[in-house]
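Structure record follows, encoded as C-alpha cells.
Every protein chain but one is kept in place in this view of the complex.
Now for chain A:
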Amino acid sequence: MRETQVEPITSSAANTVSRVGPGVGKLQKRNSPPYWMMFPALLLLIIIVVAPFLVAVYTSFTKLDQYTIANWTHAPFVGWKNYVNAFTQGNALGASAIQSVWVSIAFSLLTTIGITPIGIIAALLVNKPFRGQRWVRAMFLIPYVMPIFVNAITWRLLFMNGWGLIDRILSALHLASKNTFWLIGPHSFWAMVIADIWSSWPFVYLMVLAGLQGISDDLYESAHMDGATPIRCFFSITLPSLRPILGLALLLSTLNHFNNFTLPFIMFGTPPAPQADVLPLNVYVTSFQTFNFGLGAAMSLLTLVLMMIPAFFYIRMLRLGEES
C-alpha cells in the first residue's frame, strides 16, 4: 500500500457494509450463491496472505538467520526469546524496538494532528463553486498522487544540509543555522513529520470534501435566518456533521502513518537516526540487513498487535455487527 494513497475508497465501504446485508433481494436469497465467483479470490488470499501470516508467527519463535533460511523448518526453536530481545536490544544498527515503538506512535499521532486542520481548511476553500475551481482542486491533489518515493526524494533534496531550500530560507530569515542537519541526528524526526504532512494532508481534504456534499443547505439557510455568523455555522453545523467521516479519516490516517516505511527509508537511508527509526524501518533493517529474521518477525508481530488498537475502532465504525 502506498501507505496513505489508498484510504479514501477503502473507507467508503463504511456505510456500504451495513447497507448490503439484510437488503439483499429475496429472489437472490433463495438461490445458492455462485461460490465459484468467489473462490479465486478466497484461494489466492489464503495462499498469499493467510499462509505467510502463519509463517510469520512461526518464524517469530525461531532463530532464523541467513544460515538457517535454506532449511527453514530446522531453524532452532527459541520460544519467546525473540520477543524479549525485541524489547531489550533491537537490531545491531539502529534504535531498539521499544524506542521505535515510541517514534512510530509519536510520528503517526503528530502527522494526523497536523493534517486534520489543513485538510479541513482546504476542503472549505474549494467547496463552493468559483472560477477555476477545477484547476485548484486538481492542484490540491498533486502531493497526494505523487508516488511516495518521489515525495521522499523531493524532501531529501529540500532538507539537504547547507544548500537545500529549507536551510536557504531559514538562514535568510535568520531563524536557523545553515547547518541544521535535518537528515541526520535529532532533527530528522521533524523533517520526517513535515514531509509526511505535506504528502498526506489531501487525504483529509478528500474525505472532508466528500462529507461536505452531504450537508443540506437548508441548515445553513435557517441558521442564517437566526443571525448565526459563518464562524458559528462552522462550529455548530459543519463540524458536527463531519464528525463521523472525520473520525474515520483520523483512524485510517493513524493506521497508515504507523505503517509508513517508504518515506523515512528514502529520506534517510538505512540505518536512519534513532530519532527517526520508525518500527517498519527497524523491522526491515533487522530482517534484511542484519539477517535476524526471527527477531524481525517478532517485532513485526508486535507492530501488528499495536495496530490492532486503532484497527479495532475502525472495524467497530464499519458496524459489521449490525447486519445479521
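Criterion: a residue touches a chain if its C-beta (ideal position, glycine included) is under 8 Å from a C-beta of that chain, and two chains touch if they have at least 3 such contacts; residues count from 1.
We adopt the following convention: contacts and distances are computed from a predicted model.
Asks: The complex has one chain missing from view, so what does its UniProt entry call it, picking from "ATPase", "Phenylacetate-CoA oxygenase subunit PaaC", "Oxidoreductase" or "Carbohydrate ABC transporter permease"?
Replies: Choosing among "ATPase", "Phenylacetate-CoA oxygenase subunit PaaC", "Oxidoreductase" or "Carbohydrate ABC transporter permease", the correct UniProt name is "Carbohydrate ABC transporter permease".
Asks: Sort through A:53, A:102 or A:235 and give me the one touching the missing partner chain.
Replies: From the options A:53, A:102 or A:235, the contact with the absent chain belongs to A:53.
Asks: Against the chain that's been left off, what residues of chain A make contact? List them.
Replies: Those residues of chain A that touch the unshown chain are 1-2, 5-6, 8-17, 19-21, 23-25, 27-29, 31, 33-42, 44-45, 48-56, 59, 64, 69-70, 72, 121-122, 125-126, 130, 136-143, 145-150, 153-158, 160, 162-163, 165, 168, 198, 206-207, 209-211, 213-214, 230, 245, 248, 255, 258-259, 261-262, 265-266, 269, 279-280, 283-284, 287-288, 293, 296-297, 300-301, 303-304, 307-308, 311, 314-315, 318, 320, 323-324.
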